[in-house]
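Starting off with a structure, shown below.
One protein chain omitted, others in place.
And now, chain A:
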Amino acid sequence: MHVEQKVNKAKKAEKKQRRCLAIIKADCNVSQSDSPTLYLAILNVGLSNGLNEEALLAAAAATGGQVSQVLMLPSKSYCFLACTTLNDSQLVYQGMHNRATIGQQGAVAYLSYVLQLPKDIEENGWQQSLPNGLVLLPNFVNETEEAALLQAVAVVGPGSASTADTNLKHRHVKHFGYEFLYGSNNVDPLQPLEQPIPTACDFLWQRLACCEAPALDTPDQLTVNEYEPGQGIPPHVDTHSAFVDPILSLSLQSDVVMDFRRGQEFVHVLLPRRSLLVMSGESRYDWTHGIKPKHIDVIPTPAGSLTTQSRTKRTSLTFRRLRRGPCDCQYPTLCDTRQTTAPRAVTDELATHASHLEQQNVHEVYDKIANHFSDTRHTPWPQVAEFLNSFEPHSVLLDVGCGNGKYLGCNPQLLAIGCDRSLGLLGVSNARARNVFRCDCLQLPVRSGSIDGCISIAVIHHLASGERRLTALRELSRVLRPGGRALVYVWAKDQRRNDNKSAYLRQNKAVNKQRTTEQAQRQKLAQQLERMELDQQQLQVPVPLPVHTNRTEFQQQDVYVPWKTKDEQRTTFLRYYHVFEDQELERLVSQVEDIVLRRSYYDQGNHCVIFEKMPQ
């Protein structure tokens, strides 16, 4: 390499390091140190560009320097290491800086000494106390008992019909008593397995009764998990309605670190080999637990610092007792029983307050946001335009819920008439079309059998009961002449198809970047609900419903979707929506007399149907 090129390369690297340090300073207020410190920043590699803790620790270990703590921040392209002695940190710095090829496609890492670790994040999961209700009993079984237990659960070999033996993507599992069904995350109490929990496990209950542990009914279901190093289990809560409290987990063959999480709180728990973990109360119902898929765990030393430990093969025995009925816990956030019964209550309440709700959270809102709303609605959706162009010239079109009238001039060969509830929007559309009127889509003031084609785009999802949505479809059918066709669009609860996000989701710049587990989403939802309950007392909405976070997936079918005005006040209005499940629109259409469903499809986060009026 020419000298000049070398100089250029070095200059480039220096520039890059300066830029990284500036970012770190801005993000976490962590400053560079010219002299060696105990803390190192890896400037250009982090979780966001593919580094994992394991690769980082392996690279650090290769330098001969001891690392006491690793700090990887979510969605950051940098991370931090801490050492216990300056000698260690210097070894790591010299061994890794501009040498360790842990970057993307083997790029080298740049390191820098920093004055401290980021303050907010310094608190780690080891400094927390255990979640309430979590009891860890070390040395619960001795090595002889460990061997006997392993033999007892291994007696029925793979392929036998009497236990359920499965290779999951990330681990090997086997069930006794009842099979745990991973599709539904539940058990079928009517289908016990031939093989109950081996009697070799019975001594565990007697021993547990002597400990200071919660009272226990004898478990009747056992799941054996075999984890090879590098395997783990995603964060989850054991389905509330499937099992009673407590849940027991016996760790055999190897230590492992289990992570407990509740909202923003997280706690690492080291499960030593031959220990029994008892999860009850809050820890069983309100916290998720999981094991990261790693080869090396970071664990605390007796001195209070951190060190690393390689995993070996681990077998866990999870003992549970079937619940056989709905869950009665006090922790609604992760409770499947609550999640399934709550919507029914909401549906009833919505039906009772439907017209008031629509008046306040649909009609009044559209009147207030009419101009701004209209400015955002100009391009006709291609498949709607296609439908409009499928009519013979001189056909009569009725656009029910015409909004700003963007479809009225779409096919100029039609006589297009529009109607809407919102006077504000009608003002906009009348300026264009001069053939609009105001009405409710539940009572169209239009002659029966007089219309060749109807469209109703993004309208009936604003109606607050199934019966009203059906009435709206019946009205479309009533005004159609025999052979006339209607196209209906409603918003879909599911904003993805075949892994493709709808245009609505794609416009989300920030939220979708954070990959959240379903549990985390539910946690977030519960927090939102709590917040909403407070807000709603002030807003006095007719029915308390969750407020949807725009540009994210829907968590419920009945929600308030906020509309923020563009003016200086930035007022937020809440529009009521009932977003449709798959096939829900088709089911409604099937209840309308004298029509035939011609086509149903999914278009950019909308469920759509075309139906035709039959001759009478």
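One rule holds in what follows: a residue touches a chain if its C-beta (ideal position, glycine included) is under 8 Å from a C-beta of that chain, and two chains touch if they have at least 3 such contacts; residues count from 1.
The rule is short, and it goes like this: contacts and distances are computed from a predicted model.
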Identity of the absent chain, which is to be given by its UniProt protein name, from "Multifunctional methyltransferase subunit TRM112-like protein", "protein-serine/threonine phosphatase", "Cytoplasmic FMR1-interacting protein" or "Urease accessory protein UreF"
"Multifunctional methyltransferase subunit TRM112-like protein"
Missing-chain contact among A:437, A:504 or A:573 belongs to A:437
For the chain not shown, which residue from A:147, A:423, A:596 or A:614 touches it across the whole complex?
A:423
Considering the whole complex, which of A:310, A:450 or A:500 touches the chain not shown?
A:450
In the complete complex, the non-displayed chain touches which residues of chain A?
355, 393-394, 396, 398, 413, 415, 417, 419, 421, 423, 426-427, 430, 434-440, 442-448, 450-452
